[in-house]
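Every protein chain of the complex appears in place save one, which is left out.
For chain A:
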Amino acid sequence: MTDRRRISGPSVGTAPPIFSSTIVGAEKAQLKRPVRTRKPSELRKIFLKTGVTPSASGSAYLELEFPSPSTPSSQKKTFLSPSSTLKLTCTIHGPKPLPRSSPYNPSLLLSTTIKFSPFATRYRRGYIRDTIERDLSAHLETALRGVIIGDRWPKCGVDVVVTVLEGEEDRWCGDELGGGSDGVGGVGGWGSMGVLAGAVTVASAALVDAGIDCVDLVTGGVAAVVGRSRSLGGKAQQGDDEDESFVVLDPSPPEHAEIGAACVVAYLAERDEITELWSKGDAGVPAEELVDQAVAAAKATRNVLVEAILETAKLKFPDAVLSTGKSGGDIDMTG
C-alpha cells in the first residue's frame, strides 16, 4: 500500500551511487572483501546499555564492534563501507491499559515492531513496514512471548519497538556489483538473521529495564555454515581444503563469499530452553551442530547482557548490595 499523505521516495529500494572507478577497481585494495579476523567460535564485541530513552518505561541500545578498516579513511576512494555492523535501539512502552475498543485480555498483550531506518542498510527502506520487517517482528514476538510472564499484567498491553539504526548487510558490495544468484535481487537475507539475534538481546535488556516479569533472560545467537557452495550438504566431510565448509558464530555476511545456511535461536540459558528457532538455507548434515553453535553464541551473549543489567541495577538500586556478580566497571566486553 502506498502512503498518500506525504511525498514518498521511490517505491523500490535505491542504492547509493556506485562510480565506475570503483567497479573497475573492484579487484584493487580499495574495495576488498573484508576478512574475518576472529576465530570461528568468537563473537564480535558487544556494547549494551539500558536506560537510553528517558521517556520510555524501558530501553536499551546494542552495538556490535565495527571491524577496523584495512585502508585509512583518508585514502579511501569510495563511500561504500565494505563491512557492516549492527546498531539497535529498543524502547518499551507500557505496560499500559488497553484501548477501550479492545476485548478483555487476562494477560499482557505483547506487540513487537522491528523498523529499519531508511539508511540502515545499502538497500534503502521506506517508512511503511515492508515484508522483512513484518517477518522479523513476528519472529521477535515469538521469542519474547515465551519469556514474559503475561498473567502478572492483566488487561495491559506493552509495545516493544526495535529500531535498526545500522543493519547487517546481506552480502559484500563487490558481490552486488557482479550480480549473479546472490547479487542484486538474488536469494540472501543473511543480514536479517543477525538483526533478529541482536533484537532479541536488546529487547531482553529493555524488558528487564522496564520491570516486566520474565522467567529468564533471553538472548539471541546466530551461527552459519560458511564455505564453498558445492561442498555444502553431504560432501562436507570429504576434507578437501577447497571444499570444506565450517560453522562460524556471529557471522558478518560481507566477510563470507558463500553462506550455505544460517540459524538464529532465542535461548534461555538458566532453563535451557529455546523460544525461537529460525533456520535458513540448506545446512545438510551439520544442521544439528548449527543449532548447537547458535545456542553457544546465545550463551556467550548472555554474559554481556548480565553485565549490562547489573549496571542498570546500580542506577536503579544504588544502595542494594550487588552480590550476583563482580562489579564490572566497563560493560564493553567480548561475548
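Throughout what follows, contacts are C-beta pairs under 8 Å (C-beta built on N, C-alpha and C of every residue); 3 or more make two chains touch, one makes a residue touch a chain; residues count from 1.
The working rule: contacts and distances are computed from a predicted model.
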item: Hidden chain of the complex, named as in its UniProt record, picked from "Proteasome subunit alpha type", "Ribosome biogenesis protein ERB1", "S1 motif domain-containing protein" or "NADPH:adrenodoxin oxidoreductase, mitochondrial"; value: "S1 motif domain-containing protein"
item: Full-complex contact with the absent chain, from A:173, A:217, A:263 or A:296; value: A:217
item: Identified contact with the non-displayed chain, of A:64, A:120, A:164 or A:208; value: A:208
item: Touching residues on chain A - with respect to the absent chain; value: 57, 94-98, 100, 102-105, 149, 152-155, 208, 210-217, 268-271, 306, 309-310, 312-313, 316-317, 320-324
